[in-house]
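Note that one protein chain of the assembly has been removed; the remaining protein chains are unaltered in position.
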Amino acid sequence: MSKKIFVLLFILVSASVSVYAFTKTASSEPVLVQSGEEKHWCPVCGMNLKMFYKTNHTSKTEDAKHRQYCSIRCLVVDMKKQNIPTESVEVVDAKTEKLIPAHKAFYVVGSKVKGTMSKVSKLAFASKEDALEFIKKHQGKLVDFTTVLKLAQDSLVFDTSMIAKKKKKKIYPMGKKIFYKMCDTHINLAEYKEINELKSALKNDNLCRPLKEKQLQATALYLWEVKRLGDLGDITGKISVQKDEKCPVCGMFTYKYPKWVAQIFYEDAGEQKHYSFDGVKDLMKFYFNPKEWSNDKVTTKKDISKILVTDYYSQVAIDATKAYYVVGSDIYGPMGDELIPFIDEEDAKTFYMDHKGTKVIKFKDITPEEIYKLDE
Amino acid sequence: MSSKINIYLIKYAINSILRQKYKTFFIVTIFTFLVFLLTSIFFITNSIRYELDSTVDALPQIIVQKIKAGRHYDIDVDKVDEILELSGVSDAVARVWGYYYFENAGVNFSVVGIDKYENQYKNSLQSIVNKFDFEESSDEPFMVVGQGVKEVMNSSYFKEYFNFIKPDGTLKKVNIRGVFDSDTQLESNDMIVMSNETIREIFDIDETKATDIVVKVANPQEVSMVASKIKLMLPDSRIITTQDLKISYQNIFDYKSGVFLALFIVSLFTFFIIIYDKSSGLSSEEKREIGILKAIGWRVDDVLKEKFYESFIISFFSYMLGSTLTFAYVYIFQAPVLREIFVGYSQLKTTFELPFIFDLQTLFLVFFISVPVYVAATIIPSWKVATLEADEVIR
Partner (left out) sequence: MMIELKNLTKIYELNTNDKVIALKDISLSINEGEIVVLKGSSGSGKSTILSLIAALSKPTSGEVIVDAKQISKLPDSFASVYRRDNIGFVFQKYNLLTNLSVEDNILLPLIPLNPSQLEVDAKIDEVMKKFEIIHKKDTLVRNLSGGEQQRVAIARANVNDPKIIIADEPTANLDEKLSLNFIEILRELKSLNKTIIIATHDPLFFGLDFIDREIQIDNGKIA
């Protein structure tokens, strides 16, 4: 009996060790099909090809250019942008680490191995036996290339948003810091056609002081996806209110409720002025009928130049007209039931689920009836 | 007329205090000592509580630890990515840290690793990163240490660098780049800050592993929701929120303040014994005085007013003296002896400073449990005597 348990334990232990033992990094020098110094990186996402070698895919575009991707996810992205014949796609055999035609490969989907830029990993094998052996160790399902391609296409939106969150919260801020501390800030981003070219330049043309791969990637991503587009994604910061600002609707001091503060801006003799509110509800009451609450400077909606609300999750100022609002949740503002604002629709939906909201609405769909119903 | 303050009555009261030199001296001494003791206890506990609170407040809102076989275990760095996906999470950082036992001095250092480009999870770390250039361009690893650590290392003749002993027994030489001091010393005095790479080498922690993960949640209202989601996502983890930490710190603190409470009760008890003794009767001399004053035309309230002035002056003076002494004792001399009760931590931690807090509440509290009690204890027996027939008292 105890022997059996021992054997079982041994199997379990060895199995778990082998999960850890499997890495996607190339065990020897990888085959890199692209030319130039940028060949080390994926042209779509900029990731290091060697580090994710076992999920690498390659393609040959119509104009006979070789491209190599960190994963099938980036291949799918690239296929949307340019014409890539499916037959030209090759994939790294996770066992032999050699490039093989993708349509002949046996794919293992959904094993315990983590995916590259995707929730679900997709590993290819030249021989069916190798694939089955892998499944034995790491679980997963055996499928062919067409299925995998379809799978990757279908999960692209989800995978992209998952990565986007991480980038926004972590990688861009880090990349920005590194860039301003370690790099030549006069860099002309228009010179580079793709992110791997940029990365190669950062590394090899002395644009930055020596960086580790992770830091280089963060810097490149920041430059490519944020700075190149004019730093639009930058967080604008919190709404600031003075200590003497009262909500014109309820008369409470707004600085006491920084989590809820919202503002309506208007022009007065060329100067920008604002009203502050202790929640979206009071702001909307004002918005629907400015005359009732304001001085004579704001009489109709047309006099309003800008509306800011505080994003519930990130606590930063967001454009009220672009936000999503959750109604009927179990979170209360200083004035009771509230409309909870989110800039991200998905965040709004998550909140709606978490906090038992009754619906998610857009700014333009908010009605006065809706607002006054909250007070009941 | 009666609303005007009676200077003669006050003069008489002062005169009366000065006349009874020994009694006055005795009462002022006891009273001052008690006020001193009470306010000191409160001041010290408040200062330490403040110190602890600000230490805890500076901590990350959520800490995620991996638990294996009931023990804290290294966590996968990848989990950071999963946590970042949660709505409401504004940042997550994989921390590498640990305690290094320095045998020569018999003390533990807290060694903390940082990545200078990450958002630091603590203000104190951010200021360290800002102040000391964490440039890894130089090949030699380095660290920034707390004042206490610096002193311990100095006394072991490690002035420029320190040799850490790695798990495999080999030495790792790390240069001392500088010394930091932070607002709250209780926490950081024994701290060493170095780069994640160096600390990984010293403690032999794999690059895919971290000690724990700290999570920042922009909206404090969402902390518990995020914490429960992480728990669902990582069932083998232990989630510690700032709230939990505060409670556990509070427990330690409460235990320690039990000792203080005992001291507090003893001193209060002494005070009331003295008061009781005083109020249980006046000396025949005092009785006669009241009788004489009544016989020559003082009303009961004149007598009581005088007694009020007398007791108020003496108790208020003692109170002020006691609190002034406390301020000096606690904040200038840093409360020698008494604070030892609290700081029973390692040798290193005894050197923290008590932050100055002007604690009006305590001052009021001590005022109200001492001065009015004493005044009442003086007036009540006087009133008893004063309402007797004057004839009876002076006969």
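Going by the order they are written in, the chains are A and B; count residues from 1 in each one.
Here is the rule we use: a residue touches a chain if its C-beta (ideal position, glycine included) is under 8 Å from a C-beta of that chain, and two chains touch if they have at least 3 such contacts.
Quick caveat, the model's predicted, so the values are computed rather than measured.
For the omitted chain, the shown partners it touches in the full complex are B.
Considering the full assembly, B:V300 is the residue among B:L268, B:V300, B:I357 or B:V373 that touches the omitted chain. Of B:D57, B:D254 or B:D391, it is B:D391 that touches the chain left out of the display. Panel shows chain B; residues 1-2, 4, 6-9, 12, 15, 19, 288-289, 291-302, 387, 389-392, 394 of it touch the chain omitted from the view.
As a convention for this text, only the chains that are shown with their structure count from here on.
Annotation: 44 Å between the Cα-based centres of chain A and chain B. Within the complex formed with chain B, the chain A residues making contact are 114, 162, 165-166, 169-170, 173-174, 177-178, 181, 209-210, 215, 218, 259, 312-316, 331, 344, 346-347, 350-351, 354-355.
Residues 78, 80-81, 84-85, 87-92, 117-119, 137, 218-222, 225 of chain B touch chain A in their complex.
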